[in-house]
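The complex appears here without one of its protein chains, the remainder shown in place.
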Amino acid sequence: MGNPSLVTIENLRFERDDTTVVSCDQLCLDVGDILQIEGPNGSGKTTLLRLLTTALQPLEGSILYCGKSIAECRLEYLSDILFIGHQSAVKLTLTAEENLAWMAPSGLDFSSVLKALESLGLAGYTDIPCYKLSAGQQRRVALARLLVSDARIWYLDEPFTAIDRDGVKLLERCMKEHVSSGGAVVVSTHQNLDVQGVRHYPVLGGSSLRACP
Amino acid sequence: MNWAWFYRLGSPLWFYQMTTRWLPWLSLLAFVLLSAGLIWGLGFAPQDARQGNSFRIIYLHVPASFLALAGYFLMAAAGAIGLIWRIKLSYMVMKSAAPIGAALTFLALFTGAVWGKPTWGSYWVWDARITSMLILLFLYFGVLALQYAFDNEEAGNKASAVLALVGTVNIPIIYKSVDWWFTLHQPSTIKLTSAPSMHPDMFQPLLVMILGFYCFYFVSLCLFTRVEILRRERKTAWVGELAARSSNVVEEGKQ
Partner (left out) sequence: MKKYANNGFYAYLRRDLRLSHRRLGEAASPLIFFVMVTTLVPLGITPDPASLSVMASGIIWVFALLATMLSANGLFSGDYQDGSLEQLLISPQVLVMPVLGKITAHWLVVGLPLTIVSPLLGLMLSLPEAGYLPLMASLALGTACLSLLGAVGAALTVSLQKGGILLALVVMPLYMPVIIFGGATVQYGIDGLAWTGPLAILGAMLAATVALCPLAIAGVLRLTSIN
């Protein structure tokens, strides 16, 4: 196993108001992994994801991408990841098409955007402003990004909120397809994923845990 | 190069212990300088040819304005150190410097107004110096308000540090602009705080007062910072011991 993991975390610490929120000695993410981060509310799951996407800076420790520190290859790392958080980043005054076209790779043709929205059950709703859609539909607009993006690593924070059963199945299928074609997924959720080979990483708010064999 | 001494400077415990030893002496020095300066300046310095006795307010006004401005730069420097080296003690100093600087600015404005009445006939004149001092007060208010508006203390410290730095860059621009604006509108007026082409007999007590004010500033800064340290480190062992010891003293005192 000479190849370095896709993403490696080493001795990561993050504090807020003088309490340790995230403390992770080692975590490895390899191609084909689906890593599920679990833990009670407030245990630091979102914070850990934010540290991985560089939205937050750790107090100490480092994150490596393909063996190189992300401080060195920052733009390269960021162009290979995708983050969908609690907030959808969907502009309510724009239409679903406009919102998805904004988040997609540049030069993507319009029909792909439409197809992605339709496969998420939004056919016929793609050219009306998003404030006219329900919360679940707005969430699907955000998730449609997964179908058009070519990012290798997906960081998903509670993606199943406001999604119905069909949506859950669709999302699980997307994840399976993504990891089998050379990607990796880190997802924080309470749900039991109906997917083979999911690794679990319990986060207990500040305690150190290892997640590498 | 061994930077250990620099990082030791960042230890709140070290700061607390050091100030416990040196603060009484510094306070004594401040008291001596201030009393000497006040008595000398108010009582014994010669009268001014034009303004009579009312000029004596400069013994409060000038040191206060000096320190108001110097204090802002110190606050910004503490913020910069906190941002660059992430030293928590630096943020604590910045947080303490803000109210002290604001109070001194207010004192400068107040004494300036008191000076204005007998000299110019009115408490407030839009002179260049006073207007700049007022804007400095607003800059202080901005930093203070920003600090306390954040729920997350870290974010609040960083935001006020950046604002203090932005203000520092702006202070020369503001002072120059106000100066220019003032000469535009009242070119022939004499400046309220004229340059020290003062007789040495008047100037020497002023120097003493300035030194006294500096000492007073540092005493206040240390006192405020000590309180901030105790508040921030209240969950650590050494603060717990300190509290236990002082409550023992209180117990013994009661008996």
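Each chain carries a letter (A and B) given by its place in the written order, and its residues are counted from 1.
One rule holds for everything that comes next: contacts are C-beta pairs under 8 Å (C-beta built on N, C-alpha and C of every residue); 3 or more make two chains touch, one makes a residue touch a chain.
These numbers come from a predicted model, not from an experiment.
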{"item": "Touch criterion as defined above, residue of B:W22, B:W85, B:W124 or B:W180 at the omitted chain", "value": "B:W180"}
{"item": "Contacting the left-out chain in the complete assembly, out of A:P58, A:G85 or A:G183", "value": "A:G85"}
{"item": "Absent-chain contact - pick from A:A104, A:L120, A:C174 or A:L193", "value": "A:A104"}
{"item": "Missing-partner contacts on chain B, residue numbers", "value": "83, 135, 138-139, 141-142, 145-146, 149-150, 152, 154-155, 158-159, 162-163, 166-167, 169-170, 173-174, 177-178, 180-181, 184"}
{"item": "Absent chain, residues of chain A that touch it", "value": "16, 50, 53-56, 75-76, 78-81, 83, 85-94, 98, 101-108, 129, 150"}
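To be clear about the criterion, only the chains that are shown with their structure count from here on.
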{"item": "Mean-CA-position distance for chain B and chain A (Å)", "value": "49"}
{"item": "In the complex with chain B, residue positions of chain A that touch it", "value": "16-18"}
{"item": "Contact footprint of chain A on chain B as seen in their complex", "value": "152-154, 232, 235"}
